[in-house]
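As you look at this complex, bear in mind that one protein chain is not there, while each of the others sits in place.
By written order: A, B, C and D. Residues from 1 in each chain.
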Amino acid sequence: ASNFMLPMQEVVAAFERDTGHEVTLVSGSTGALYAQIRNGAPFDVLLAADAARPQALVDAGLVAASDRKTYAIGKLAFWTRDAGLSLTDASIIDLQGQSQRLAIANPKLAPYGHAAVEVLERLGVYDTLRRQLVMGQNVNQSYQFVRTGNARFGFVAASLVYRDGALERGSAWLVPDTWHTPVRQDAVLLRGANGAPRAMFEYLGAASTAAVLQRFGYGVP
Amino acid sequence: MIELALRVGSPTQAFSLAVNAEIPGSGTTAVFGPSGAGKTTLLRAVAGLAQHCSGRIVVSGEAWLEGKRAVPAHQRAVGYVTQTPLLFDHLDVVGNLRFAQRRAREPGTDRFDELVALFDLEPLLARRIDALSGGERQRVAMARALLRQPRLLLLDEPVSAIDAARRDEVLPYIDALARQAGLPVLYVSHDIDEVVRLADQVLLLEAGRVAGYGTVTDVLGTHTAGQFAAAAGSVVDATVTGIESPWSLATVAFSDATLSVPASGFDVGDRVRVRILARDVSLALAVPEATSIQNALHGRIAAIEDTLEPAMARVLIDVGGQTVLARVTHRAVASLSLAPGRDVVALVKTAALARRHGSLSA
Amino acid sequence: MIELALRVGSPTQAFSLAVNAEIPGSGTTAVFGPSGAGKTTLLRAVAGLAQHCSGRIVVSGEAWLEGKRAVPAHQRAVGYVTQTPLLFDHLDVVGNLRFAQRRAREPGTDRFDELVALFDLEPLLARRIDALSGGERQRVAMARALLRQPRLLLLDEPVSAIDAARRDEVLPYIDALARQAGLPVLYVSHDIDEVVRLADQVLLLEAGRVAGYGTVTDVLGTHTAGQFAAAAGSVVDATVTGIESPWSLATVAFSDATLSVPASGFDVGDRVRVRILARDVSLALAVPEATSIQNALHGRIAAIEDTLEPAMARVLIDVGGQTVLARVTHRAVASLSLAPGRDVVALVKTAALARRHGSLSA
Amino acid sequence: MLGANDLAALWLTARLALVTTACLLVIGIPIAWWLAHTGSRWRAPIAALVAMPLVLPPTVIGFYLLLWLGPDGLVGGLTTAAGWGTLPFTFAGLVVASVIYSLPFVVQPIENAFRAMGRAPLETAATLGAGPWDRFFTVALPLSMPGVVTAAVLGFAHTVGEFGVVLMIGGNIPGVTQVASVRVYEQVESLDYLGAHALSLTLVGFSFLALLALYLLQGARGASAFAREG
Partner (left out) sequence: MLGANDLAALWLTARLALVTTACLLVIGIPIAWWLAHTGSRWRAPIAALVAMPLVLPPTVIGFYLLLWLGPDGLVGGLTTAAGWGTLPFTFAGLVVASVIYSLPFVVQPIENAFRAMGRAPLETAATLGAGPWDRFFTVALPLSMPGVVTAAVLGFAHTVGEFGVVLMIGGNIPGVTQVASVRVYEQVESLDYLGAHALSLTLVGFSFLALLALYLLQGARGASAFAREG
């Protein structure tokens, strides 16, 4: 999934160093990758942005049920590029009735979007804020909306705004993990792929990988 | 009055046109000259379509061009029929006519029906442009140019594809229009007969320069070589002295000579111009008896010239101060012992054409 | 031999053309008729460009059209100069000529230089098409059509925009070519003088139907109304009986009459055709003395007819079995007491044109 | 098959495509006219510039448009100063983005048509007394109709199908900026293939009928294109 490109580059670099295998990274939207795999794409491992489409591959018989695992758990952040604000859940409630827009990822496509909606519902403001919502097709676009100032606030992946545990720019409030369904990103090893691909697939659970993920603001399973 | 003093041509082009002429404010001026002489270029310059055009164009007191300041084409009120007429494809025939009619100088006073009848366009009105023959196109273009009610008509070989019968209707109409409305006409034609019939003045162009300009008489007299060979002839100014109604003839007098010419609405006392083509003139030493040639002019041979045709000579005869040309064989010159200074009788077949005076001399 | 038996026109069109004619395999056939008569349509059909065309076209034994089976245009070897010639914009003048030259029937045997000289194209060779004048375009189109080495020339008013001087060079060339190479020519023209000068036969079209077809003599004789009024005349078949070199004249005899005509490369014994235009013929009761009119034909008046001109009558004179027309005033008819049956002398100004026989009668 | 959201998206697509096509013609025709008639040495650079929106992927264009039209952007600053707010996430923003993105398809065919017409008809109209505007509307435009129709078809169809730019600038707000193309994309992504088939078919079907009608109409007039010209 394209939102995992940055951390994955580091993971792959480490993997190549450790094993001597060579990895080709192919990014795309999870839906597109899914369709491609169903139509014979020469991929070995899929790192999806959610859990649903890996499950669909299992259901379609393209992946053994045992070859599917969660490789990262996303953290949701409520973010603005304006620095120096202290954001809390109250800030979200305060948005009601204002002209400011709130960016989220498309809840149908991205688990982050789905999680954001759950948060809004939990706060009881989903219906009132609904008309202020703008949706990106994935969480990266919702980040771009906020980053370019076109939406003042947005729910983004913490991995997009935190680096090594620190906020890169603006102000953010990390949404408690318990406020929404966990943003599980699952990986699958495609049927018939073994050897190096399996090594890569296994490497996703390695400690070094977990370190990278944590630096990029992901939770590990 | 049309004052022309213009140059057309950019330094990068081989061809340039330079014309200086004062053209009378009414009547027809034939623009004549070989292919590529610059006739079309001149008309385009006057219409305001030529690029790299400078100088002076003044039409009835309105300056259309003054140095580089040019009145745009659509404000010049010319009626321009181009050499290959362009009709608007997206309109039918009547649409093309209405296009001009709506933009006429004085809308409402146009002669739509008259022009449709003249050019026989009635059956064509609903036609699409691409379903017209060459002559039909030319007729539509002419009617359209006239509907615009121009102050100046620019006709670039407008009847080249029109048959003789209709040409014989159209040309007199334009002529009459030009005279009645005081509408000057610049008329490009390769047909010398047409020029002789229609034009008051001739502007002779060669390689972009004026090679001759003046009344038809003058130009026909001086430029007898080349192009004008076949049409060589003379024009004499005369007065109608009698009408012979039963014969549809009129008697006209000039100097001390009289001529019979086919009459068409002349009155006694009218000043007319009589065109006598050299090919219609024979010579005799005395007036012959009992022939159908009823015009005998007494004169004296002024000169005898060679022509481009090896068998033929041109004899210039002075008839009471006016010159009449005759085209005869060299053998006739010899057998009649014709020589300059000799008195002869010029026999003119009656058919020479006569015309009411243009406004050139008015 | 060209056999034409064709119909052009779809049921949805108002206009249809139906032509049946056998045209000699060499010589020039003028296609004549008012605007919209179908002249262009006929040429297009022969060239293979007309849609909805059926019937039979056989040219020198090759069937170009047989029912609905048509030889495609590019295999017909026609040289077609259209009414408004289309030159290829993306090529310059020489490119247009080479286009035809490369596709000539017998490449390598063409007359490129000769044609360039004839049409004076040397200075134009490198020109872009949009920098050509109207006449220049026509000249290029003619040269191009001839370079293709056609079996049949189709000329649709090919010289309408060409000046008289060059026309006088071009027309005899085509004429000579047509004769030497046995190349038949279909020639559309509105210029009656041109038709008279050039054509062996006339195909007269009116509203899509053949209104007359035959030798120039026949058609000029029978269709004396309307269009042919001005050109009315007669053609007599004669034999050269003497050459008067010093005068560039030839003596020709027919029936028991003789005529002097300007000579151009004739030999004694040649069979020729002499065109005598009615306007060049005067009548007398006796041969007049001492005039420049040196041709006097004795004959008998066959008929006297009115013409479209009110002043003029046409007199048909039987000269030893051949008919000569004279155009004289009604007054002359009266004053000379001319009447059918009366003996008269037809005075023919020498200038009447003579031509070597076309192959029509061969 | 089609839900309320689908219908809203279709309706929005139709509106967007129509408005965009109208704007494209209004903007594209003068540009095409200038390109066809100018002798300026800026012609070639500007002609090349007009085609530039084509060479970047739509999402990337969308991204740059977000930057320029947003509050920090040059254009965004202007629109905010003018009191219009910023354009992204509004219908107007969609129109602006679609117009920029489809402009090359509109300018080029019209420019070709103007060129093919040549100067002669305009000159003739001028000598018949038609001023510049008059002859533009009564001669140039009607004679260039095939080019204008092509331009409109390409612009319209391209706007219907566009989604990268629209997605970025529009924010996918149902009823406001969620057009059909975005919706189909969403369906494909969320593996709702049945929904995607239905909406795709509807889009294709409607567009096909619209174009078919247009071509039949044009054919009735344009059959002449190849009548003889002898």
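Rule of thumb we're sticking to: contacts are C-beta pairs under 8 Å (C-beta built on N, C-alpha and C of every residue); 3 or more make two chains touch, one makes a residue touch a chain.
What you see is a predicted model, and the numbers here were worked out from it, not measured in a lab.
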Query - Contact with the hidden chain (one of A:Tyr143, A:Trp173 or A:Tyr218) - result: A:Tyr143
Query - Contacting the left-out chain in the complete assembly, out of C:Gly9, C:Gly79 or C:Gly208 - result: C:Gly79
Query raised in the report: Given the full complex, what residues of chain C touch the hidden partner chain?
Result: 47-49, 72-80, 82, 86, 88-90, 99-100, 103-105, 128, 130-131, 134, 144-145, 148
Report task. Could I get the residues of chain A that touch the absent chain, sorted low to high? Result -> 2-3, 5-6, 24-28, 32, 35-36, 38-43, 138, 140, 143-144, 160
Query raised in the report: Which residue numbers on chain D touch the omitted chain?
Result: 36-37, 39, 43-45, 47-49, 51-60, 63-64, 104-105, 108-109, 111-113, 115-116, 118-120, 123, 146-147, 150, 153-154, 157-158, 160-164, 181-182, 184-185, 188, 196, 200, 203-204, 207-208, 211-212, 214-216, 219, 222-223, 225-230
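Here, only the chains that are shown with their structure count from here on.
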**Report entry** Chain centre separation in whole Å, for chain D relative to chain A (CA means)
**Finding:** 35
Requested in this report: Take the average of all CA coordinates in chain A, do the same for chain C, and state the distance between these two points in whole angstrom.
Outcome: 91
Report task. Quick one: which residues in chain D touch 2 or more of the other chains? Result -> 228, 230
Query raised in the report: In chain C, what residues contact two or more other chains?
Result: 40, 83
